[in-house]
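There's a structure below that I have some questions on.
A single protein chain has been removed from this complex, and every other one stays in its place.
Showing chain A:
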Amino acid sequence: MSVLKRKRGGQGPGVKAKKVKFVQNGMKPQITETEQNNEISVPAPVSMGKWRNKERVLVFSSRGINFRTRHLMQDLRTMMPHTKADTKMDRKDKLFVINEVCEIKNCNKCIFFEAKKKQDLYMWVANVPHGPSAKFLVQNVHTLAELKMTGNCLKGSRPLLSFDPQFDKEPHYALLKELFIQTFSTPQYHPRSQPFVDHVFTFTVTDNRIWFRNYQIIEEDASMVEIGPRFVLNLIKIFQGSFGGPTLFENPHFESPNTHRRLIRMATASKLREKQMVKELQKLKRTENKEVVTRDVTDDVFATPAEERPVHIELEAPAAKVVKKNKHKAFKRQRNQKR
């Protein structure tokens, strides 16, 4: 069998995309308008009409992101073929503008990255027209390009999603699970997808955070290698509406990065302050009036009973000491003489 270079999206070797005069069987009813002009070349519907689950995710960011976030976004777009990209959003616009952007792009899910202070990265995952949305703080980002992630997978292959049992225990986690499933799973027969299932996304809840990992399935006996990207999501809030609406859930364990930095600064500052206080106290002690002690307790420690000698003041400098460099030679000669 000859080597086939298979085009993404299910076109077999026998199908010619261009200059098809007759539309193929099993086409979608949407292309009825072109039936009138049979001379216009109509590309055959790539998915052969089987693509039903129309999920489209818009992945974009605000301004001020750094290279790691940009790469992370690119990696997400590589991993998920049902995503679309958009230009950076200005910070001045309110968040509900995103809903309109999504509508224009005909997307029903959105992943929006927001960078604050060029340090903190926040991620919004939302179901755009009516559904719930969630805001996360993203930490520990590692991208596809890292050399320690040695796995590889087909571009656009469908992922298996694996969730921790904790996702079923709490209602807010259950909602998040549903949101993740709908956002991250590639629809079957998506035109840009590959029909194989060769990698796994895992979501685990540990330390009140959600850890995301991506593994390549090498063998059927479940030997795996990590592909990347990987990140940790710290839930902040869940809203009933898309990028707005009443708050459904607030994470009590969440500590904003600002407070975290502030705490660290306060800790170092308090240490410094303590040191200063100690110094001040010492200064005070030194300057305060000390009472005069009449009798010195240690006066008679060195009192040795011996007669007094007249004080002899030397008016002339003492004779310079003769430095005998080679003292030992004298001794040696003496020793030899002795023998």
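Just so we're on the same page, contacts are C-beta pairs under 8 Å (C-beta built on N, C-alpha and C of every residue); 3 or more make two chains touch, one makes a residue touch a chain; residues count from 1.
Note that in this section contacts and distances are computed from a predicted model.
Between the names "Ubiquinone biosynthesis O-methyltransferase, mitochondrial", "Glutathione S-transferase", "EBNA1 binding protein 2" or "Aspartate aminotransferase", the one given in UniProt for the chain missing from this structure view is "EBNA1 binding protein 2".
Residue-wise, the contact with the chain that is not shown comes from A:Glu220, picked out of A:Glu220, A:Asp300 or A:Glu314.
Of the listed positions A:Ile181, A:Ile264 or A:Val278, the one in contact with the omitted chain in the full complex is A:Ile181.
Interface residues of chain A facing the missing partner chain: 1-6, 8, 53, 78-79, 94-95, 116, 127, 130-132, 135, 144-145, 147, 150, 152-156, 158-168, 171-172, 174-175, 177-179, 181-182, 185, 187-188, 194-198, 200, 202, 204-207, 209, 211, 213, 215, 217, 220, 222, 224, 227, 236-240, 244-250, 252, 256, 258-259.
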